[in-house]
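Removed: one protein chain of the complex. Kept in place: all other protein chains.
In this document, chain identifiers A and B correspond to the written order of the chains, with residue numbering beginning at 1 in each.
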Amino acid sequence: MRYAAEVALWLLALGSYWLFPDYLGLLAQVWIAALFAVSLDLLVGYAGVVTLGHAAFFGLGAYVAGILAVQGWGEPFSGLLLAGLAAALLGLLTAPLVLRGGELAGLMVTLGLALMLYEAANKAAFLTGGADGLQGVEIWPLFGRFRFDLYGRIAFLYALGVLFLCFMALRFLVATPFGLALRGIRGNALRMAAIGTPVRRRLMAAYAVSAGVAGLAGALLAQTAQFVSLDVLAFHRSAEGLLMLLIGGLGALYGAVLGAAAFTVAHHLLAEMTPQFWEFWIGAALVMLVMLGRGGMLGLLRRLGR
Amino acid sequence: MLTILLDGIASGMLLFVLACGLSVTMGLMNFVNLAHGAFGMAGGYVLVVLLQRWGWPFLACLPAAFLATALLGLLLERTLYARLYRREHLDQVLFSIGLVFMAGATADWLMGAQQQIIQLPAWLSGRVDLGIGELGRYRIFLILVCAGIVAGLQLGLLRTRFGAQLRAAVDDATVARGLGIPVPRLFAITFALGSGLAGLGGALGVEVLGLDPTFPLKYLVYMLIVVAVGGANTILGPALAALLLGVVDVAGKYWLPQLGAFIIYTAMVALLLLRPHGLLAKQA
Partner (left out) sequence: MSRPTRRGLLAGGTALLAAPGLARAQAEPLKIGLILPMTGPFASTGRQIDAATRAWLRTNGEVQAGRRLEILLRDDGGVQPDTTRRLAQELVVRDKVKVLAGFGLTPLALATAPIATEAKLPMVVMAAATAIIPQRSPYILRTSFTLPQVTAPIAEWAARNGIRSAATLVTDFAPGHDAEGVFKARFAAAGGRMALELRSPLRNPDYAPFLQRVKDAKPDALFIFCPSGEGAAIMKQFQERGLKEAGIKLIGTGDVMDDDILNSFGPDALGTITSHHYSAAHDSPENAAFTAAFRAVAPNMRPNFMAVGGWDGMTLIAESLKAANDTDGDKLLAAMKGRSWLSPRGPVTIAAETRDITQDVYIRRVESREGQLWNLEFDRIAQVAA
């Protein structure tokens, strides 16, 4: 039953290619946002480490992929992989700083590091283009054959493919003893340490993996939009990712995808209906969602299913 | 040199008044209220309407801004916030960000998207020569008012019955309730006070920080820095943090403008790593 639902969900995702041929650009954005939210879920939903600075990894991934292309290496897959690795490395390096203090201090360190990276990218205009954005990103055709087209067909398939692979890998990961240990740490870190789990090492690994996946999402954005601007590193990216995850529901990976889809589509539709005041309705929806109960949309669905 | 220092102190003080309510809700009431800046914005708009459109005297507008936002805070606390005290922090984040979105759009609808500009009364504009350096009169006014607020808060929390009850309620709400302390009412009043102070800060800040519908998000990061660096359980901690933030920010931008905001963020991360529980917290 559960598997059938999962297969149906992914088929629906793929089927949207034919169902909504005019919205492929928007849907590609949904997949990218979903990948970012899924990376956050591993960290927030499973390991229990809250962050307000995940855009640092998203943005680093975007800039690595973008700068590679500007410097003459536009091959998408290798660019994607390098971007993910770079972000994972940054994650590994900064994890000790983030995991040092208490909840609030850690949260603010993530925020501070992301803001520092934003400023650095702003100042390194010779490399990043500064506030004007990175110009001249040219991505080569996928597999040497499929050009990124105006209709967003290739962007859609590419982003959905990467999302699917990463999602399955993470789904596998959270079912391993490693994933179970993370859940245990979220529940009670002291007890997990007492039964012999190397808490710190596990958290650092989770942080690096999550950072790497966020980097992949950023690289996807850079490659499909063929443009990188400072806002990939901005605070509102981090906050939006967290919002999507919370809207969908924590700790089940699917919630992240659901939340990303709901937020992006709602934003789009509302902004089209009322370009000036869409924020009001998005805000009202968020307040309503919280008032209706715990666990975001997944929680709501579960209660309805009961 | 002295001008720079005093400028920094003035903007730091202002930040404190804006943020101290947040430090109370986060530290004492354990509620992550990211919509705190929206109360600041509300206070700012109250001032703009009263001063610019209705021609009230400046000094009368300030308490009005405080009262109006305190009432707004009370209303929202009773209807919405109070239901979420026991919920997870992340639910509170989602809820309060929703409020921020709604507040921004509402302000835009009522007042327009443009920057609001006010004309200060003559006795507050211009500069005075202090012999050792010149300083804007409004900055001096800011420093005096904000210092008064800090002192008042500290005394109120330590010396009054209300302060003692509040501290007790925060330490252990169940026991406090058992002792007959009206905890929900206490929280409601505290919340209103914090919102009112934010509104006052917003009103005082129109001249210095500017005011438009993006205000709540624009200054959210700064307010969070003040609360996190200062530690969420005291009045003096955030006050010190805000002062430090103001002075470092202004001085950094003056002497090393090419580094921009980098200095602030580096300082914050360093302080958080050295003293993760706040500037004045006793280290565990």
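Observations on the structure shown:
FYI, a residue touches a chain if its C-beta (ideal position, glycine included) is under 8 Å from a C-beta of that chain, and two chains touch if they have at least 3 such contacts.
This is a predicted model, so every value here is computed, not measured.
Considering A:L93, A:A124, A:A194 or A:M273, the position touching the chain not shown turns out to be A:M273 (whole complex). Panel shows subunit B; residues 3-4, 7, 11, 52, 104-105, 108, 112-117, 119, 125-127, 134, 136, 138-139, 207-208, 210, 212-214, 218, 249-251, 253-254, 257, 260-261 of it touch the chain omitted from the view. Contacts to the hidden chain, counted on subunit A, fall at residues 22-26, 29, 122, 130-133, 135, 150-152, 221, 225-227, 229, 231, 234, 271-276, 278-279.
Simple rule for what comes next: only the chains that are shown with their structure count from here on.
One simple way to say how far apart two chains are is to compare their mean CA positions; for subunit A and subunit B this gives 32 Å. By the touch criterion stated above, subunit A contacts subunit B in their complex at residues 44, 50, 97, 100-102, 104-109, 111-113, 115-116, 119-120, 122-123, 235-236, 239, 242-243, 246-247, 250, 276-280, 282-287, 289-291, 294, 296. Per the touch definition, subunit B reaches subunit A in the complex via residues 26, 80, 83-84, 87-95, 97-106, 108-109, 217, 221, 224-225, 227-229, 232, 258-262, 265-266, 268-269, 272-273, 276-277.
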